[in-house]
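Mind looking over this structure? Questions follow.
In this view, the complex is presented without one of its protein chains, the others remaining in place.
Coming up: chain A.
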Amino acid sequence: MTPQPNALEIADLVMHFGPVRAVDGVSLTIPRGRVTALVGESGSGKSTVGRCVVRLVEPTAGTVRIAGTDVTHLSRRRLRPHRGAVSIVFQDPAASLDPRMLVGEIVAEPLRLAGKRISRRDRDARVAPQLERVGLRAEVARRYPHELSGGQRQRVSIARALISEPMLLIADEPTSALDVSVQASVLNLLADLQRDIGFACLFITHDLSAVEYLADDIAVMYLGQLVETGSRERIFARPAHPYTQALLSAAPVADPVRQRDRQPVLLGDDLPSALDPPSGCRFRTRCPLAFDRCATEVPAQTAIGDGMAACHLVRPDGTGPDVRTADPSEVLS
């Protein structure tokens, strides 16, 4: 049996916008049917990675392979046959749905763009089950987006993204613009669809509790680079990189008794500029454990299980200091 290609393979991806180094050497693989969460703060470049994958922008360097096909520099025309393999759902459904199109036209548009000429009746027949699959009634096809609630609109975006039966779904902050009670239904829907259909998913978010709920694997991004990757279980139980540790400690848990015992690691406010990232380790300017080597030497990626951490303090066996408990003076002794 020949091994099936991975849903997504990104190698050494670089995306510079003029002098802004938004993505600076990211490598990431998502096997078929797995959900990988890409987490990081605003400005970390996580959305840009998603936009490179669906080729909304053409990467500066590196390669993007979807289902084994190198799509990095394909022209619009050559890209078209591969468009159906990957879809994207954006954060704000009010902005990503054309207000002048009927929901039915919106959901069917990927079919039209794929160049398939289909009759109106066939189209409606394809759209109805899509809407049903995302929990909307078929009549919604004859409505305009403004007639729907935020949660319903996001369901329309998901239906549109899935009509081409993609192997890979990019979900860029799909629940961030929604209220808590609506978020729950969209997260449940994504989990159900993913389990039933089995598409792979790159789930881009800053919401760590949603990550824990939905993801199989996690990649943590900081200032254009990945600092840690690994399974959900390992990252939440034993985060190795000081940044991952700080991120997890800073997100408050919705339980006052537990929250009182937690001590957030305060990083200070200044995310360095992507115009001129720090030398060596990019996290060193905010890292409580940084020492002289961090300024001069880019940390290598130390393998931990299936993942890695890029930090000088992580030992070859994957263990290292924890900023949540460590006294910085002891780490270096």
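Quick note on the criterion: a residue touches a chain if its C-beta (ideal position, glycine included) is under 8 Å from a C-beta of that chain, and two chains touch if they have at least 3 such contacts; residues count from 1.
Heads up, the rule we're going with is that contacts and distances are computed from a predicted model.
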Name under which UniProt lists the unshown chain, selected from "ABC transporter ATP-binding protein", "GTPase", "Phosphoribosylformylglycinamidine synthase subunit PurS" or "Cbb3-type cytochrome c oxidase subunit I": "ABC transporter ATP-binding protein"
Per the touch definition above, residue among A:D98, A:D179 or A:D292 touching the missing chain: A:D179
Among A:R123, A:R232 or A:H312, the residue in touch with the chain that has been omitted: A:R232
Chain A residues touching the omitted chain (full complex): 41-42, 149, 179-181, 183-185, 187-188, 191, 194-195, 206, 208-210, 212-214, 232, 236, 246-247, 249-257, 259, 264, 266-271
